[in-house]
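For chain A:
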Amino acid sequence: MIAINNISKWYGGFRVLTDCSTAVAKGEVVVVCGPSGSGKSTLIKCVNALEPFQQGEITVDGVSVGAKDTDLPKLRARIGMVFQNFELFPHLSVMENLTLAQIKVLGRTPEAATAKGAALLERVGLAAHAAKFPGQLSGGQQQRVAIARALAMDPIAMLFDEPTSALDPEMINEVLDVMVDLAKEGMTMMVVTHEMGFARKVAHRVVFMDKGEIVEDAPKEDFFGKPRSERAQLFLSKILQH
Partner candidate 1 sequence: MGDLDFEIIGRALPYLAGGLRYTFQLTLVAATGGVIFGTLLAMARLSSFKPLALAAAGYVNLMRSIPLLLVIFWFYFMMPVLLQSLTGAERPPQIGAERSAYITFVMFEAAFFCEIMRAGIQSIAKGQAGAGYALGLNYWQVMGKIVLPQAFRNMLPILLTQSIILFQDVSLVSLLNVTDFVGAAVKVAQRDSRVVEMYLFVAVVYFVLCFALSAAVKRLQLRIAIVR
Partner candidate 2 sequence: MKLDIFLQQVPDGDGTWWQSLASGLQWTLLVALLAWIMAFALGSLVGVARTTDKRWLTRLGDTYVELFRNIPLLVQFFLWYFVVPGLIPSVKVWVTTLDPTQHQLVTAIVCLGFFTSARIAEQVRSGIQSLARGQRNAGYAVGLTQVQTYRFVLLPMAYRIIIPPLTSELMNLIKNTAVAYSIGLTELFFRTREMGEMTFRYFEAFAAATLIYIVISMAANRVMAFIERRVAVPGYIAGSH
């Protein structure tokens, strides 16, 4: 579904990604972890071309992301993305956040878009908040709306960029629960996160990054059992201490 082949990226003279390769098969859940500044957020943003890259190729469902003639809006509409800081549109109501792209990008009627939005709000447990504005919701609620907004486009895959990092601790689980359900339904997911509990529960594979490189790319059992690289061992020992 998602194939990342030998991606390298520079900011000016500074190399942020070095020769990264990995893949996410249909229905697979891949967790990407690593210390801050390791390039994991940059890598996931390359997948829907929010970040340009200078070398290598990424294809999503057979479509090349970096190719000049690719219709990026059309491609992005098929990939859902959830951001660290939610990035709901603050001037639109919760329902309008869910219907905007359905109407403007997919050309659905307002009625169909609203019906879809209502069903998704029900699913993330926020049906009562449809008329509210993002600023009136808690962080956890906003992030659940953001997931619903991405799902409203009927994506073929979902990207999560540290979806719980900006949340207060007591709100993390309400978001993770939604993500676990999604994984269990067979959604193709690429998730940048520090939540190792989530990885243990639903991930198929774990990708470990450090200093812009993919250091380890292994099935979950192997990664948590006996990571081969020292860097991954060090990272795990630090993150699992508490």
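Just a few scattered comments:
The criterion applied here is as follows: a residue touches a chain if its C-beta (ideal position, glycine included) is under 8 Å from a C-beta of that chain, and two chains touch if they have at least 3 such contacts; residues count from 1.
These made the cut because all candidates are chains of the complex that A comes from, given by their letters.
This is a predicted model, so every value here is computed, not measured.
Only one entry among 1 or 2 touches chain A in this complex, and that entry is 2. On the side of chain A, the complex with candidate 2 involves touching residues 45, 48, 50, 72-74, 76-81, 83-85, 87-91, 100-101, 104-106, 132-137, 149-150, 153.
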